[in-house]
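Working notes, structure below.
All protein chains but one are shown at their positions in the complex.
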Amino acid sequence: MSGAPGRSLRPDWTALRAAARDALRFAYAPYSGYAVGAAALADDGRLLTGANVENSAYGVTLCAECSLVSALAMSGGGRLVAFTCSDADGRVIMACGRCRQLLWEHGGADLLVDTPRGVLTMDQVLPQAFGPEDLARVNGGRAAAGPGTAAPAARDLGSEAHGEEPS
Amino acid sequence: MSGAPGRSLRPDWTALRAAARDALRFAYAPYSGYAVGAAALADDGRLLTGANVENSAYGVTLCAECSLVSALAMSGGGRLVAFTCSDADGRVIMACGRCRQLLWEHGGADLLVDTPRGVLTMDQVLPQAFGPEDLARVNGGRAAAGPGTAAPAARDLGSEAHGEEPS
Amino acid sequence: MSGAPGRSLRPDWTALRAAARDALRFAYAPYSGYAVGAAALADDGRLLTGANVENSAYGVTLCAECSLVSALAMSGGGRLVAFTCSDADGRVIMACGRCRQLLWEHGGADLLVDTPRGVLTMDQVLPQAFGPEDLARVNGGRAAAGPGTAAPAARDLGSEAHGEEPS
Partner (left out) sequence: MSGAPGRSLRPDWTALRAAARDALRFAYAPYSGYAVGAAALADDGRLLTGANVENSAYGVTLCAECSLVSALAMSGGGRLVAFTCSDADGRVIMACGRCRQLLWEHGGADLLVDTPRGVLTMDQVLPQAFGPEDLARVNGGRAAAGPGTAAPAARDLGSEAHGEEPS
């Protein structure tokens, strides 16, 4: 159970929020003028951060969560256990829908999410999420390795193993 | 002039390709089974890497270039001067169209791109690219700060300055 | 008040679900093998449908909701009041996070969403959604012109047909 150790971590929300605000300085937001910083705790205690990176072709804009999830992967993967993000005024803001989907893949239903109405679980901010199980139900598994299995397998075995389900 | 120093850097393509192959181990590709690693040189000599991060909702998949461009921003921004990416067999592959757009924003026409047919410029692999100038032509600047102005401005001044054009 | 007439429409869920299942035949899903069909009712009684359109570059995949929202715009805009989507087995499935964000923009908090656990509101499936108000709060309006101040060509339709804000 990849998430097990992380679930017992006690997130330091004050530190996480400060990290999200600090990440704002890396935002590249010339089009919206709306900088976003994000921070998360992984289940091994790693701190991850991200900031938004916009594009003149608006549709390829990367949100702060894209950056954060990429940082998670590039630093060894694992599961997210607590997440927050901040606007330029230091207010806690909500991830857009796309980014809730990203976070879901790497944190699942139990990921703790900082919101203007307090800390909630991912399952509360993206209820009945679409996930690998949906793909598997129709395909019998062709397209769906699943995050809890494939991610660790891919990381242990490197380039040979990507996406080869362990069983 | 953000790009100037970088243009004189001589990319070590052998090292860049090795870095891209090495980044493959961080790929999260359980759905396609198609891991991608990417590496680039920034104009201050920094090495940046990335790997793809897929999602059960295919449309929110992050390519290796998304990861790399996020890493560029999160390590201080600047311009890309040379780029390569690799599949799991170690072959040089081409960025998809979306990612050429991402690279364009952060490297422009002169960015050197490793391809199966040799090193080309970004302008050769995304000719007549859509960019900030297009937005500016219609809007008189509302939506278009442009990468050469806003990015450095945002970086120097941090969270106060994001997207506020200097003049 | 753009939404007002629609809110009093009584969605015929049986017909909507049938339309979503019928739309499945237009899906282009060679990569995942996972076809999705979607259907919605607009506030003027129009029926809209969509199906997913995948791409070898997974990250540019268009979900069925992208298709449906495009159809909404291309047939004159307006607001969505009821939505459902279906997998190839005819089961009601949930929109991914990205698509909840798309639906939010065109239906808002009150949009009725068909789910495996019954009909819910958009506010229940994307609580505390990120929206134009967030952009406006930081920018004082630069990036958040908001529905209704669109490009010249779009202006005629804009404020009546698309707007989020009632006034």
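Per-chain numbering from 1; labels A, B and C assigned in written order.
Just so it is clear, a contact is a pair of C-beta atoms (placed from the backbone, for glycine too) under 8 Å apart; a residue touches a chain by one contact, two chains touch by 3 or more.
If you're wondering where the values come from, they're calculated on a predicted model, not measured in any experiment.
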Touching residue (missing chain; options C:Cys66, C:Val92, C:Leu111 or C:Val138): C:Cys66
Absent-chain interface as seen on chain B, which is shown: 31-34, 87-89, 91, 93-102, 104, 115-117, 124-130, 134-135, 137-139, 142-143
Chain not shown, touching residues in chain A: 31-32, 54, 56-63, 66, 96-99, 138, 142, 163
Contact set of chain C toward the excluded chain (per top definition): 23-35, 37, 49-51, 53, 55-57, 60, 62, 66-67, 69-71, 73-74, 76-77, 88, 98, 101-102, 105, 130-132, 134-135, 143-154, 156-158, 162
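One rule holds for everything that comes next: only the chains that are shown with their structure count from here on.
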Classification of the chain A:chain B interface as same or different, half of numbers criterion: same
Rounded Å distance, chain B centre to chain C centre (Cα mean): 31
Distance between chain centroids, defined by C-alpha means - chain A, chain C (Å): 24
Gap in Å, rounded to a whole number, between the CA centres of chain B and chain A: 21
Sequence positions of chain C contacting 2 or more other chains: 31-32, 96-99, 142-143
